[in-house]
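Left out: one protein chain. Kept in place: all the others.
Residue numbering begins at 1 within each chain, and the chains themselves are lettered A and B in the order written.
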Amino acid sequence: MSGRIRPKAVLLFALALVLAHPAFAQSHQRKHPHELAPVSGMVCIPGGYYRPFYIVKGIDSVWISTYHMDARAVTNGEFLEFVKTNPKWSRSRVSPMLAEKGYLKAWQSDFEIGNNALVNAPVVNVSWFAARAYAAWCHKHLPTVAQWEYAASAPIVEPVRATARAKQSLILAWYSKPMAKTLAPAGTVNENAFGLRDMFGQVWEWTDDFSSVIVPGDARGTSGGPAVCGAGAIGSIDPTDYATFMRFAMRSSLKANYVVDDLGFRCVK
Amino acid sequence: MRIRPHLKYTVLAALLLNFAACSKNKSDLSTITGVRDAELTDAPLVPKQVKTDGPQKVIVHLEVQEVVKQITNGTYYTFWTFGGNVPGKFIRVMEGDEVEIHLTNPSSSKMPHSIDLHAVSGPGGGAEASYTAPGHSSVFTFRALNPGLYVYHCAAAPVGLHIANGMYGLIYVESREHPLPPVDHEFYLMQGELYTVGKYADTGLQEFSIQNAIDEKPTYVVFNGAVGSTLGPKALNVKTGETVRLFVGNGGPNLTSSFHVIGEIFDNLYNQGGTDVIHNVATTSIPPGGATIVEFKVREPGIYHIVDHAIFRAFNQGAVADIVATGNLDSTVYSPHPEKGQ
Partner (left out) sequence: MKTYTILICAFCAFALSSCSHERTGSAAVDAPNAPTTIARSAGSIYDVDMMFDDQNGEHISWQSLKGKVQVMAMVFTHCQATCPMITYEIKHAEGLLQESVRNNVGFTLISFDSKRDTGAQLRSYSDAVHLDDHWQLLHGSQEDIQTVANLFDVKYKELPTGDFSHSNVILVVDQQGHIVFRREGIERNPEQIAAIIKSLQ
């Protein structure tokens, strides 16, 4: 069986090769005269078509315009600056409607992280409301699900070049390991062909429209849930892509004021 | 405002329909007479039989635990469990009970989880109401309407992975009219498969193999979550002349079990885990997501191997558990005659 060549795998592999090619970014730049000016700490993600993971009747693929994305997840140190400037987002003052108990729980106090190892690690235990407020403060946004997934679709090139298959296996291996006691500094794990780091292997990340993920209520991934009006997802584009299933399952389990030990975020512009 | 009188009649009619339809069913079971916490057990133990006069509210607390456990000597796997072990906690309630399930997913989990109990009459078997992010918990109630033995499992996407990682268990709904008769021993066994990238008995932490799962080619087929979970010092001990009841489930995710106890005949078999009892069966099929109850009397001392009679699974993939019977030989039932052999 293992010798059977799957057309989908071949396509993915071909796509991976194209994306991994150093000329890829430049050729895109030529195609898109509206290339965005460089932004510090951000990576330019050239526009392209994204095929949503969950198939909704009438949507085949969506055009994603060129955008910038933070090269790595937002760190505790960066988030502290935001909290200092916006004390209503400090731990003791935040509205429980906007961030539940446990918000920034690893910090020592409202305006102190208290542990040097955490300063450059991805900030976690932040709610969607808080992440969005941070993004707005930086004149940025949270990525949409489509932007996030599109950016994540590039193959991993560092520390090892991984084909689509190997990448999935790498992601699955992370997902299936119990959570790390301490997170590595942000930006040190798994760089992909776009130059984005930590998309996998560190933390889950908030997306702006996570609540549009109408995975069926019981999340088995086949049909629309009974509480949902109108067309739900009728299936996924790749039922063997368990890593992506897990991300969508995670997104659909969240509420906007939730904070989770391994859920952080990054911004786009 | 003009429409209100119409609506009144509409509502009235619908309500009447409601009552007419519902009052016919199990009216004697409609009143809750008390509250109790469910006794929950890890395999191979089974909670004690509960007998209450009327339906009660039964509180069940289940905590998901993502834990590294041993499959066989030196071989480890990250199991996702209901309560820390595979299979999950055995839940025992009575017909008519209102079961309140509290599902906790601790903050140390990476995944959202849920529970779909096959004993539930309602969409998703509770999966939707119990879909829980890490660090959170959920509560839902259901009425145990149908007596029988049922599998429960996690139904979070991708559901096959959650089951393959060990998220399954059994719930028994005891009939009020025909509660199970007393026996000397009750045990809890569940068969399940493990799909790893590494080969059988490769040491170290094993990674899940999607391809093997899709191809339905397990590396391990085991009872109660590990090779040898119920062998040697952990075998099920009984005495000759005693009666044994096994509550057996199959978590799957893929294979149907040809469940058999070598050297025993099931005197009573609750077909498919339901209330129909048939007699004198040696091997029975248990599909993934299915369960059965078997009863037999152990008459002779010795070791009885519990197997999936798709026999390579038993001897090459781990699907063996043992009952060890001590006591006197009854030569009228079974007697070896080595001296007569040649």
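The working rule: contacts are C-beta pairs under 8 Å (C-beta built on N, C-alpha and C of every residue); 3 or more make two chains touch, one makes a residue touch a chain.
Here the structure is a predicted model, which is why all the values come from computation and not from measurement.
A.B. asks: Among B:90, B:142 or B:187, which one is in touch with the chain left out?
C.D. replies: In the full complex, the listed residue that touches the missing chain is B:142.
A.B. asks: Of the residues B:41, B:72, B:85 or B:130, I need the one that contacts the missing chain.
C.D. replies: B:130
A.B. asks: Taking the entire complex into account, which one of A:183, A:213, A:250 or A:268 touches the absent chain?
C.D. replies: A:213
A.B. asks: Could you list which residues of chain A touch the chain missing from the display?
C.D. replies: Residues 56, 58-59, 95-98, 128-129, 208-209, 211-214, 224, 226-232, 252, 255-257 of chain A touch the chain absent from view.
Following the convention adopted for this analysis, only the chains that are shown with their structure count from here on.
A.B. asks: Roughly how far is chain A from chain B, centre to centre by C-alpha average, rounded to an integer in Å?
C.D. replies: Inter-chain centre distance comes to 37 Å.
A.B. asks: Sort out for me which residues of chain A touch chain B in the complex.
C.D. replies: These residues of chain A touch chain B: 1-2, 102, 168-169, 172-173, 175-179, 215-221, 225-227, 240, 242, 245-246, 248-250, 252-255, 258-262.
A.B. asks: Please give the residue numbers of chain B that touch chain A in the complex, ascending.
C.D. replies: 66-68, 78, 107-112, 114, 116, 123-125, 127-128, 131-136, 155-159, 161, 165, 197, 207-208, 210-211, 214-215
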